[in-house]
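Since the structure comes first, as structure tokens, the remarks are kept for the end.
With one protein chain withheld, the remaining protein chains of the complex are depicted in position.
Order of writing sets the labels: A, B and C. Residues in every chain begin at 1.
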């Protein structure tokens, strides 16, 4: 039992952190607001760094890594606020040609309930997609994203996550069965929880820096207990959630150590809670400045809301946990 | 519209406050711990002051007052931590001879569910009672309290509220029908919410006094934001809940001003929340001393828990509110 | 302790309701949220209608053109206009509810007769220039400098969070006139014409993505000394008149809207999802909705207590901080619950799938501003702790 990063894992984390710092500095992220969040050159840089092919065997051009590693990678992507259908393209690698290499941008959506009784589907990044995957009880379906009759939303919650609303989807080609769908739900939830915990940690850093610099009443605001304790609570949420998310990765790699469903439901729940609460707290620490578009604080909490709705929100995961006690 | 105490109401409040200070100083309350919480002489002093006959017409020896007034009186009783089946005896006045005058100590219990499917009943103060009233869907029943086969609980949660557990109750005499039962549920909830809001306010005072006196790190602990803000939140809870409780009294007196069911459900909910949260916060402010039996802080939160279970706990009231939106 | 409105209060209600029933059908739909000239025209036209019917400045004294209504009647006014979905105070907010009351309390009779009537008539619009980028919670640390030069002050600095600046005629401006005095003692309160040269207004985009507020950049703006309200360096006290009001009852009409927002959310919870799996079928969700209703009802009762206390004492009490703290917290809970109920529909500020989801998403963002604007929740807790509970100040 050694539940910390190995040297290799630390090196991987460092590589991804550098990739994000180089390809996705905050100025670049902000510039993507007006470009739909996804930019093909940058997407290919992610692919070239191996972000989408982490799990593929080396013989298929991948890195042959496990979920502990993919969780670490996605944590860094979340921390850097990298937008786009990262999780879906990663899941698609090995099933949809061109996903792993970044030639295609592959998005996805979960479909619930019986045909005819479904509520409208909200599809992210539709305009930027080459393929849309649909996950339902029966399996995974590949849909021509250009054929989707979706209404673009004029004002998406997250400026980096444009969405369309589609009443129905065109029939697609089945690319995987229910077992894969079930496995994707687990892995999708684990990777999304990693993005969320990355966000939750990023805002601790952001808020702490601000609290050290910003002065009010002739003191840095971080010296006030009210602010200090807000920040301490943020740290606690991020650290506790990170432990849960890393454990989810470890369970995916080695199901013998415990109940993988429980580990992942717990991770998604804890990471969602942490990212949502920390995102709000980060704005609160920034005071009025946090309410301006120009300051980045709002982007984190908005992304956290988006990610919470993917692969099971907090409420659904809590219900799932209850059944597993 | 004039939603503050009238001169008469202020005078009444003052009278009850003095009664409590005289008959129920904290030393007396503490001395009742080993005497089952109810002491007949003190009970009669409450009756003599008119506490149980507030609503009775003056011709029947009562004060002919409304619910605005009884809410004020019960708030003071709650603030002073006066133990015993105050609400039940007050409800019983006019129906059970001797209740209004304090000759009898009348308790009560709510019975839910169909016969044979009922869970054990927890009865408060059984040993001190002369009569036990049972409230159910069909009405109000009077039971000879001496005939109740109840097991005394060795360690009650609230040392001032001894309880017995009874599997079933002896058949009783019906003393009122379903309409009275329904009215009692409303008035019982309103008066209990008044006791709760009294508690919620009392612990603000207690905690604030302590925070001004107690020094740590060469400063009164109340000068630390962490403590100060805890106390401010306590004040907010008490003030908001008080407004709801007074409104419940006003609605009972004048149903024309709005939905009395909603006003009372809201009051019981807000007062329960405030008393429970403030009770815990009061102990937290006292630190280790708050965890000692000797310091009074624990008595408030324990009483709050007892009162929350009477006439609909917070959860049930929230459900009731939802149906009334 | 009486929640029943008096006969005269009910008479006022009847009169107002009748008028609203008559005129509202003649009022068109509001302009788009970013159509500032349109909004000015719409809001001031409504103000003119109120004025002509005798409902303008209902809390203002009669001798200054107001209605001199009691606080209870002001509540009735808010209840009725909200119930009838009348236009909001909109761009007239600062004039009617901030600057106007300050002028009434502190201005010279010349100043009053120049400025008050145009506010009531909807002829002139005001904005507020208090906050600065470096002076948020610590407002008294403001650094916009005013240097006396003959009959003018020459003012340079930067202001933020100015609402309606694009369409305002005047600005209530706080400036530092004595940089050497302790920070609360060197401030003055000025009336700045918005067409002054040296003044630049830039829209400030908020996290909604829209520009409800502006920044103002002042570069040697000349403001006549005659435009000062109150004594030189006494502006902090003058401003506090407005402030206790802001913390007092400014959120009341919002509270009524929040009750509607909750009802709308209940409707969404009842009508979305599939049968047996609607959010409303979930006891936990129902309880959270019920809990929020209880909180809002309690805040409405608290408002009536605050109003009664204000009537009796003549000044708004500390109830304002109590209200604001709890109201902010309730709005956070409501916003979070709404987004959980909406699920994927929460990814859009626009309505999705026929449900009125957009209001809920906007409401979620609004909650974030509530615990910050007009004194953060942290500042409000300090106020309650120190001024009400008498706890010692920090060293």
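The definition used in the following text is that a contact is a pair of C-beta atoms (placed from the backbone, for glycine too) under 8 Å apart; a residue touches a chain by one contact, two chains touch by 3 or more.
The structure presented is a predicted model; accordingly, all values stated were derived computationally and were not measured.
Though it is not drawn, the left-out chain touches A, B, C in the full complex. Within the set A:145, A:284 or A:317, the residue that contacts the chain not displayed is A:317. From the set A:148, A:241 or A:297, the residue in touch with the chain omitted from the display is A:241, counting the whole complex.
Contact with the omitted chain, checked across A:55, A:251 or A:303, is made by A:251.
If you put the hidden chain back, the residue from A:231, A:283, A:297 or A:310 that touches it is A:231. Chain B meets the missing chain through residues 113, 117, 119-122, 124, 153-159, 161, 163, 165, 216-217, 224, 226-227, 276, 280, 283-284, 287-294, 298, 301, 305-306, 309, 313-315. Residues of chain C in touch with the missing chain: 282-285, 287-288, 394-395. Mapped onto chain A, the footprint of the missing chain covers residues 1-6, 9, 68, 204, 208, 211-212, 219-220, 222-225, 227-229, 231-233, 235-237, 239-241, 243-244, 246-247, 249-251, 254, 256-258, 262-263, 265-267, 269-270, 315, 317-325.
Here is the rule we go by: only the chains that are shown with their structure count from here on.
Centroid analysis (C-alpha atoms only) places A farthest from chain B. Here the spacing of chain A and chain C, counted between their Cα centres, is 38 Å.
Each chain gets one centre point, the mean of its Cα atoms, and the points for chain A and chain B are 50 Å apart. Measuring from the averaged C-alpha position of chain B to that of chain C gives a distance of 39 Å.
In chain B, the positions touching at least two other chains are 224-225, 229. Residues of chain C in contact with at least two other chains: 378, 381-382.
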